[in-house]
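This is the structure I want to talk about, given as structure tokens.
The complex is shown incomplete by one protein chain, all other protein chains being positioned as in the whole.
Which chain is which? They are A, B, C, D and E, in the order written, and residues in each are numbered from 1.
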Amino acid sequence: MKIITFGEVMLRLAPAGYGRIVQTDSFNVTLAGAEANVAVDLANMGMDTVYVTKLPENEVGQLVVNGIRKYGVDTSMIVRGGERTGTFYLEKGASQRGSKVIYDRKYSAIAMADGSEFDWERIFSGADWFHLSGITPALGENVAQICIDACKEAKKQGVKISCDLNYRKNLWDRDTCNRVMKEICKYVDVCIANEEDAYDVFGVSADDSDIEGGVLSAEGYKKVADRLMDMFPFEKVAITLRESISASVNNWSAVLCDKDAMYSSRKYTINIVDRVGGGDSFAAGLIYSLTNGYDNQKAIEFATAASCLKHTIEGDFNLISVKEAEDLMNGSGNGRVKR
Amino acid sequence: MKIITFGEVMLRLAPAGYGRIVQTDSFNVTLAGAEANVAVDLANMGMDTVYVTKLPENEVGQLVVNGIRKYGVDTSMIVRGGERTGTFYLEKGASQRGSKVIYDRKYSAIAMADGSEFDWERIFSGADWFHLSGITPALGENVAQICIDACKEAKKQGVKISCDLNYRKNLWDRDTCNRVMKEICKYVDVCIANEEDAYDVFGVSADDSDIEGGVLSAEGYKKVADRLMDMFPFEKVAITLRESISASVNNWSAVLCDKDAMYSSRKYTINIVDRVGGGDSFAAGLIYSLTNGYDNQKAIEFATAASCLKHTIEGDFNLISVKEAEDLMNGSGNGRVKR
Amino acid sequence: MKIITFGEVMLRLAPAGYGRIVQTDSFNVTLAGAEANVAVDLANMGMDTVYVTKLPENEVGQLVVNGIRKYGVDTSMIVRGGERTGTFYLEKGASQRGSKVIYDRKYSAIAMADGSEFDWERIFSGADWFHLSGITPALGENVAQICIDACKEAKKQGVKISCDLNYRKNLWDRDTCNRVMKEICKYVDVCIANEEDAYDVFGVSADDSDIEGGVLSAEGYKKVADRLMDMFPFEKVAITLRESISASVNNWSAVLCDKDAMYSSRKYTINIVDRVGGGDSFAAGLIYSLTNGYDNQKAIEFATAASCLKHTIEGDFNLISVKEAEDLMNGSGNGRVKR
Amino acid sequence: MKIITFGEVMLRLAPAGYGRIVQTDSFNVTLAGAEANVAVDLANMGMDTVYVTKLPENEVGQLVVNGIRKYGVDTSMIVRGGERTGTFYLEKGASQRGSKVIYDRKYSAIAMADGSEFDWERIFSGADWFHLSGITPALGENVAQICIDACKEAKKQGVKISCDLNYRKNLWDRDTCNRVMKEICKYVDVCIANEEDAYDVFGVSADDSDIEGGVLSAEGYKKVADRLMDMFPFEKVAITLRESISASVNNWSAVLCDKDAMYSSRKYTINIVDRVGGGDSFAAGLIYSLTNGYDNQKAIEFATAASCLKHTIEGDFNLISVKEAEDLMNGSGNGRVKR
Amino acid sequence: MKIITFGEVMLRLAPAGYGRIVQTDSFNVTLAGAEANVAVDLANMGMDTVYVTKLPENEVGQLVVNGIRKYGVDTSMIVRGGERTGTFYLEKGASQRGSKVIYDRKYSAIAMADGSEFDWERIFSGADWFHLSGITPALGENVAQICIDACKEAKKQGVKISCDLNYRKNLWDRDTCNRVMKEICKYVDVCIANEEDAYDVFGVSADDSDIEGGVLSAEGYKKVADRLMDMFPFEKVAITLRESISASVNNWSAVLCDKDAMYSSRKYTINIVDRVGGGDSFAAGLIYSLTNGYDNQKAIEFATAASCLKHTIEGDFNLISVKEAEDLMNGSGNGRVKR
Partner (left out) sequence: MKIITFGEVMLRLAPAGYGRIVQTDSFNVTLAGAEANVAVDLANMGMDTVYVTKLPENEVGQLVVNGIRKYGVDTSMIVRGGERTGTFYLEKGASQRGSKVIYDRKYSAIAMADGSEFDWERIFSGADWFHLSGITPALGENVAQICIDACKEAKKQGVKISCDLNYRKNLWDRDTCNRVMKEICKYVDVCIANEEDAYDVFGVSADDSDIEGGVLSAEGYKKVADRLMDMFPFEKVAITLRESISASVNNWSAVLCDKDAMYSSRKYTINIVDRVGGGDSFAAGLIYSLTNGYDNQKAIEFATAASCLKHTIEGDFNLISVKEAEDLMNGSGNGRVKR
């Protein structure tokens, strides 16, 4: 199984520990980007994965390429050129203080890329799955069009497509988002979202949940999924449920719906090490499950367990083995020392 | 509004993380001192703040000056001279092991300063508020007298005075403390304390609370405040309530009393990043509230929210914006990522 | 009181914080080894302690010697020679992800040592107590025999012997373990174990507890202790009870049994800083208690309090004072700042 | 004496030591920018200095403001707004490998600023000196115009102007540079350059020197200065002479010319700690000298000594005292320990 | 061009800076191994490179795989299994104190590997070049045989072979070395050595040089090369000439000989950042030159320039671009800042 992902990968510049930007004199550098995270997570689980983006032909661009292929992702389809490697600053929060992201990604090589630079026919040759998120088309009309082109070619070659809605309010407005995502979702087979995304992107919501307040109702999710499946040709819709008790403790679970039923995962109470990339690790876990033929219940348990573990790992990448996710899924969550 | 604070600022030398001194080979250096903390916290919230102290005319003294003016505090009134910059060693505790402070502040420049070195008439020119704590007069009879001189001049110029009782048993004995603080409190408009302070300094206590045991009764605080307002011409008394479940988790709330009523804040359960400077950030939040015309309820909510956030920040300084405190005060404490 | 311990001490190579091995570019180095931990913990509490092992005559061996004598342990009986200093890699876990140990200790100097290299008659001269654990005889038949020789000589010189069963399934198989430990336990006066050890080593278990599931029944421990005391000439059996809620939070308590009764400690809920070495710090606390004439109840409270504090300290060594353990034992567990 | 500087200040992101970007996982953050360097250097020497730029109203912009006012520079004239804080990546070179700068400064707040945002009349009120460099007008036509506006207003208010030609080939082409700098230099009183700059900007060169080859002829510099003084109303021209033996060792000296004569400094052979900012520290030393009434010979010696010391200090800022530069100028360059 | 290398890659554990092992509490981890270095250096220069070894199937083995494929080396032929990943400790020297290597590589997975684990026929399929060093056969008779098998298969498939003699006296004795290397060198086309190697391995020496004393005679090298070409079917022999003035400064040059002539490179005086891996970077530079059709003079200049730059880079890997080596080769060694 060969999986293609496409998007923007950025330098994530973060003070050590819980430091604030104004008090730091160094930044830890890791890589981050919704689809790059998914690519690395899948490669780390042994899948054959190709990541597509555009990066400058300089040392900073090379830092990014190296940081991805380190984990086994195929980077040979990355276009090199342009001026900027996108970056963002991250302050890790704790307790009542949420983590804070300050984007400096505008004018990046990928955000200013041209459709002609990507040979989708060649990229999808031999591929089985294509994953993208709602962040990539938000980078600009040019990138939105590239996403649509990619989806069309993927469909043409019989490649399955998954999309994580991932609404980012500071990248685009709701109307543009709605228009673009409606176009993209025509090609999508598996939709991944959280309740906020479904509402922000398509105006779809459950009746009885209060996201900001941290009161989430699992019951309403089936309805949300059903409405999405009515609007688009989705075979499956997966929704993650994060109850944010504080920046230090979250409850984490998810549901997977198909036309017939909803499958709910266990709920994990997590002492958070690093929460960013959690949603992407869920997407990766789900793609792993579906491309490995797991049934729906096992798929949602695996994806949730894998992404639960992500929250205990520094950086956006979910550096776990398949066995670790399976062990957790099968009950080994007591955190005893493994010798 | 121009705010003056006066006291000792020290190098805080701390092993990284939860390291003990005997196992470290480096110390993180931050600055700390009750009134310096208040000055920085207020400057960071945009207030015009002047910090007064005495520091040696060498690189270490300059490190301190630079570390304070970095955050926008006016350091032009700092007297330079003397031999030592006060220091203390800090081991950050966790769980059942409390943080530990080892002072090495004796013989510091400010502790050995002479009253003639401070031109209070000039310092208070144009000032609106003066804040000091019970730690400064504890540095010695000479410094106690400087504090009294400062209070007298402040009153003369119509400057409001706040004082955080802040009893430090290893700096002076109770009798001296009582004698000196009684003199100082004659000039104080706003008194800040925790229950221990009120008892240790003036023998005032609530009837039904057990501080050490972590059982705190909010009910008794009105009585403590009333007794203090009876003894001194305080307009307001603010009392912080810390329930220390462990070095890792605290409950935090506060009350503000005037002659008429008591206003209670929300109570926050905090996963602690760094608890030192928490009380000072409350004082800063309260001074911010009162100098910005907040009513009593909003004032106590703001001061408590601001100081709640301090517990999530490394170092003694509360590096938050007014907006962050307001957001928390208005309900955004779930710690979600802010993008 | 002079205490002898014997075993293997290793370099513990661990990424900073919660880092995984594949994402690190440096390892923090501390020292670790069940009996070395006990030796350092006891020396740190002021006891006269001698640690016996074999280490290469090179810079790495010297790093280890220095790291132990730093804390006051007598290292003059350490044999120098051989090729390797044992090492292990440690990933510190959090929440649902347990810590992970990857041993690289095979072929170490001590594992390949010869009995003739240790002059037990001289080593035990003037000694009062000998401590070893089940890890040391697991290093090989040669080392098992050295342990037995040591025990015989200790007994001959009237030295009390304590043994922590400490079963390590990846060092030996159960049959060998059973055979060797049966021989060693003939000489042991005080046996230390957790329920798993008792079962793994001697097939002794309580009827109604489920270790892996984190459901531990204190009631059954008396039975386990009684069975062990029936099998061997143990005067006392101490059993630690760890309820692992997650890698971040554990409940920790212990019982001490003699022929007549069982003494239970308080139970501590611990926010974990570093859990490795926790069991060894219990052994050290118990030996301290017993060599200082504490009664059974005080002994088990002291050992449990001391080892509770270990969980808040980085590294395998329990760098606390006797007073800190006593303070906790006497109720000061609220984690307030000590100035 | 009050000195105004205007330009762009950036985050300088550099791997530790001699690390290359592709091998780092963290960046040390310092601040850098030709005019900001001059401002900090002068403030550090006790001068009253104001730095003018535009920075985003976010945590990254605040990091920059704080990092400058830390050293005593007046930051109250900094305009806040815009999207990006300029950054650049720096690899420190050694021996045959030169340091490498990768700019990521395009689209920064100051590069996209509008002239109406700077109230030069107010900024220059009470000012004595204005310094800028050829880097600032290279940021774009809009910024070039702002520079010209500033110069005009400065001249109007009788403020002396110094300009460091500082040609940056990757920021603009030679023709634009020539056109803009010719306009600016009409207002300049003191011109600072190295031989390359004079040639790159105005086509002026000494006849017999070979810059790239490291063979520099002091003799030709008088001619270069004379030609520049013929072209523009410069009162003085200072030229720095760097003989780059390798990235680790440089010879460093300078000359100062007025219409009448040329004054040469001592030549220093420097073991380089950090060479970036060296030229700016020379400019600062020269401005210090001229605003403090030093004669030409003392001025060039002071500026050269101060900038020699800069090469021994990490970061772009020259964190030395006036006394240190004077001591070196007066012969104390043997590097003995000062106790 | 596809290049195969085979050998042992180890964790290089080194204190920061010039720290000694006994004073460190952390080790920087990089990867090292003669042939792995060559593989990474070549991949970094854009060559298609495959590295063959055996590594344990655990996190430490994975750290190594990731650290190599990060730089673009094909790691798909690495056999996974065995117990140990080889390690060594490195103290970086300075001035009169030479760097010190303490090996802990015995019993590693590759040292205990079996010939049947490597499918050389498949590995060499499509390959053009095979490189190994004298270190690999020194790991044991089994590994020596694997090397010979590999050489035979390479020859069979028409693959060119280069061998760096690289004598390591602590890995084997001279007689075994001589016997094994004589067998291997039967298949070698390009021999790389320093004078010591030629003497230590085959007893071949120049008449008039004194290696240890740092007095090296270039004249004698032609003779050494000629003798080696007489003994073996080498087409070319390259010899590096290191004059070690101190651990901080070395002179570095090389010669390349074929049957007809000797080609000498420029000599570089290097301020050393990290000297380990210098010889391997020469081998890589030479292989790059020869596989890219450089003539002998250009080849030796390129290899020497590339390896000169290696000495300025931390770690064993030569993280430079082809352009950087070419620029140096063409004269740009003055270390000026590149913007």
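The definition used in the following text is that a contact is a pair of C-beta atoms (placed from the backbone, for glycine too) under 8 Å apart; a residue touches a chain by one contact, two chains touch by 3 or more.
All values derive from a computational prediction rather than experimental measurement.
Enquirer: With the missing chain put back, one of E:17, E:46, E:126 or E:331 would touch it. Which one?
Expert: The one listed residue touching the chain not shown is E:17.
Enquirer: Which chain C residues would touch the chain omitted from the figure, given the whole complex?
Expert: Contacting residues on chain C, toward the hidden partner: 66-67, 69-72.
Enquirer: Which chain B residues would touch the chain omitted from the figure, given the whole complex?
Expert: Residues in contact with the chain left out: 13, 20-22, 24-30, 58-60, 62-63, 66, 83-85, 87, 89, 91, 100, 102, 104, 106-107.
Enquirer: Which chain D residues would touch the chain omitted from the figure, given the whole complex?
Expert: Answer for chain D: residues 17, 71, 268, 270-273, 308-309, 311-315, 317, 319-320, 324, 328, 332-339 touch the chain left out.
The working rule: only the chains that are shown with their structure count from here on.
Enquirer: In terms of CA centroid distance, which chain is the most far removed from chain C?
Expert: Most distant chain from chain C: D.
Enquirer: Enter the angle, 0 to 180° in steps of 5, of the rotation superposing CA atoms of chain A on those of chain E.
Expert: 180
Enquirer: Pick out the pair in B-D, A-D or A-E whose interface repeats that of C-E, meaning over half of the contact pairs match by residue number.
Expert: Of the listed pairs B-D, A-D or A-E, the one copying the C-E interface is A-D.
Enquirer: Could you tell me the distance, in whole angstrom, between the mean C-alpha positions of chain A and chain D?
Expert: Centre separation, chain A to chain D: 45 Å.
Enquirer: Roughly how far is chain C from chain D, centre to centre by C-alpha average, rounded to an integer in Å?
Expert: Here chain C and chain D have centroids separated by 62 Å.
Enquirer: Mind pulling the residue numbers of chain B that touch at least two other chains?
Expert: In chain B, 17, 71 touch at least two other chains.
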